[in-house]
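What follows is a structure written as C-alpha cells; I'll ask about it next.
Just one protein chain is left out here, and the rest sit where they should.
Should a chain be cited, it is by its letter among A and B, assigned in written order, with residues numbered from 1 in that chain.
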Amino acid sequence: MTTLLEVKNLRISFPGDAGTRVYPVDGVSFVLERGRTLALVGESGSGKSLTALGMLQLVPAPGRIEPGSVVRLGETDILALKGESLRRIRGRRIAMIFQDPMTSLNPVFTVESQITEVVHAHFDVSRGEARDRAAALLEEVGIPDPLARLKAYPHQLSGGMRQRVMIAIALAGQPEVLIADEPTTALDVTVQAQILEVLDGLRESHGMAVLLITHDLGIVAGRADRVAVMYAGQIVESAPTASLFARPSHPYTQGLFGSVPRLTGALGRLSPIPGNVPPPDAWPSGCRFRTRCPIVHPRSEQAPPLLPVGPDHLIRCWLAEGPE
Amino acid sequence: MNGALPRAGSILGTPSARAGLLAITAILLFGALAPLALPDPAAQPDIVSGALQPPSAAAPFGTDELSRDVLARVAAGARVSLTVAAIAVALAMTLGALIGIVAGYAGGAVDAVLMRIVDGALAVPRLFVLLLLLAAWERMPLVALIGLIGVTGWFGTSRLVRAEVLRLREEGFVHAARALGAGPGRVMFRHLLPNTLGPLLVAATLAVGDVILLEAGLSFLGLGVRPPTPSWGGMIYDGRAVLTVAPWVSIFPGLAIIATVLSVNLLAGGLKAALSPRDA
Partner (left out) sequence: MSAPLLMVRDLVKHYRSEGLFARKAPPVRAVDGVSFEVGRGETLALVGESGCGKSSVGRTIIRLQEPTSGEAIFDGEPVFQLAREPLRALRRRMQIIFQDPYSSLNPRMTVGDAVAEGIEIHRLAGSKAERNERVASLLEEVGLDASYARRYPHEFSGGQRQRIGIARALAVEPSFIVCDEPVSALDVSVQAQVLNLLRDLQERRGLSYLFIAHDLAVVRQIAQRVAVMYLGHIVETGPTEALLSDPRHPYTQALLSAVPEPDPSAQRERIVLTGDLPSPSNPPPGCRFHTRCFHPLRSERCRTEVPVLRPVHQTEAACHYAETPASPLAR
C-alpha cells in the first residue's frame, strides 16, 4: 500500500509550572496509506487531538512542536514549511474536519462562499466554475437539492447537514489526506451513521488516506483498517483492526474494552480501569500506565518501547517479551 | 468573562495591570501614612513669606496661597477623594447588584418594569441631576453628596449583573439548587450573586475612577467637598487664581487625579483580562 504521509517522533510541548515543560504529545509515529483509514483512539488527555493539530502546525500558543518531529507528506517535511508553502499544503493536500459543526462554520457566510473560498484559494478558476464545483461537492456528500442549499447559512441547517458541509469544504481542495477529529461525537447516533457512510464512500472514490480520531471503539470496529491507541501522549498499541479487537494486548486497551457497554452478548458488570488519567505534569516515570495497571511488572519503572506481539501488532509494554 | 474571581497571580499578568496595582497601592499608602510624616494640611506656618513657594526640599510640592504645604494637602485630599469614591461606589454596586439579580432571576413583568426604569434613568445625564440638586440644597452635607452619587450610579451595573444572571440562570448548578428545594432567596444570594462578583469587581474598579473625576469636577465648581476639607478638585479651584505665578498649586492635585484614575483603569483592565475564559 502506498504511504502518503508519515509522522515520525512527533513531540509537542507546553509550558508547565516553574519554567518546566510538559509533553502532551510525546514521540508519536504512524503512517497513513492511500485509501485506508487509521483510527487514533484515546480518551481526554491522551493527546490525540493535539497530534492532529501538530500535523498541520496548528498547535495553539504557548505550545510548540519540538525539533526532531517529522511530518512527511511525499517528499516534503511539513514541519519545516512556513508561510506560503505551508498554506499550499493546508486544505489542498491535507484537509481537516472538526468535531463541532456548530462552531466550525462561519455563521455570517453562506455555504457557497465557504466552499468557494477554498476552491479559489487553491485553484485558478472562474466564479462560475467554483460555484459548479461547490454544487457538485454538496451532492457528493449527500445533501439533497444542492443548488438551493448553496445559498443557505449555517444556522439554517441541522447538525448533520452542517457536518456534511464541513466535509464538502474539506474536499474542495481535493486533498490526499483527510484528518477527521471526532467528526461524529456531537451528532446523534442515526446521523452519525449517515456521516460515517459519506466519509467511507469518499475515501474510496477519492483514494484519500484518512486519519480518524475518536474515542468510540464501535466506530473504529466498523470503519478503520488500522488502529493506534494513545495514552498519556504516547501510542501504546498499534495493530490492524481485526487483530486489535481479537487480541487487545496492552492492559490499557484491555481496560478500555472492559469498560465499553455492549448491545449484544452476555450482560455483565463493567470492569472499568481504576483511577483517572493523570495530567501531563503528573505522568508516572517509566511506563506511564503502571499506576493503574492490574499487572505489576518488575521492569515497569523503565519506559517500554513499542514491542511486537504479533504480525504488525505492537504494544508499549514489557509483557510483549513474555508473561511475568 | 466568567464569574469566578481571578487568581491572585493572574491579575498581575500584564505589565500594565501590575503598574496599575502598584500605583494604586502606592497612592493608598500615601494617603494613609503621609499625614503621619507631613505637616498638618491646615497649618499655615508663615502666611506672608511662606506663601506660594515653589517646590523645594522643605515642601516638595511647594506651598499654596495660605502657606499650606501642598504635598500634605494632596495626601489629605487623597484620603477624602478615595473615601468618597469608595463609599459611593460601594453603594452603587450594592444597589446595582440587587436590582440586577432580582430583574434577571424574576424575569417577566418584574424584569420589564425594572429595566424600563433603568433605561429611563440612563437617559438623564448624571452630572446635570447632581448639579440641580446641589444648587437646590444649599450646603448639602458631604454624606448626602456621597449618597446621591451612589444612588445615581447603579443603573449600568444593574444591566451588567442582570446579563450575567440571565446566563447563569440556565447553568446546571442553579437547576440543581432549585431541585433540592432552594427558594428564590437562596438561589439569588448563595448561587447567583457570588458568581457575578467578577464582572462586578471590574465595574466597581472603573466606577472608582469615574467618581473621583465626578467629585473633582463638582469640587472644582465649588459644589462638592467644601473647604477647609481638602479635596483635589477644590485645590485645583483654589489654584486658579495663582495659576500663572504658582502653577504647582493646581498642577499637583491635577496630577494626583490623573495618576489615580489611570492606575485604577489599568487595574480594572488587568482584572478583566484575568477573568476572561482564556484559562477556563
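Following the convention adopted for this analysis, a contact is a pair of C-beta atoms (placed from the backbone, for glycine too) under 8 Å apart; a residue touches a chain by one contact, two chains touch by 3 or more.
None of the values given here were measured: they were computed from a predicted structure.
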item: Left-out chain, listing which of the shown chains it touches; value: A, B
item: Residue among A:G74, A:G207 or A:P272 touching the omitted chain; value: A:P272
item: Hidden partner chain, touching residue among A:S69, A:Q99 or A:Q192; value: A:Q192
item: Hidden partner interface residues of chain A, rising order; value: 43-44, 158-161, 188-194, 196-197, 215-222, 241-242, 245, 255-264, 267, 269-273, 276-277
item: Touch list for chain B against the chain that is not drawn; value: 2-5, 112, 171-173, 175-183, 186, 190-191, 194-195, 197
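As a working rule, only the chains that are shown with their structure count from here on.
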item: Between chain A and chain B, centroid-to-centroid distance (C-alpha), Å; value: 52
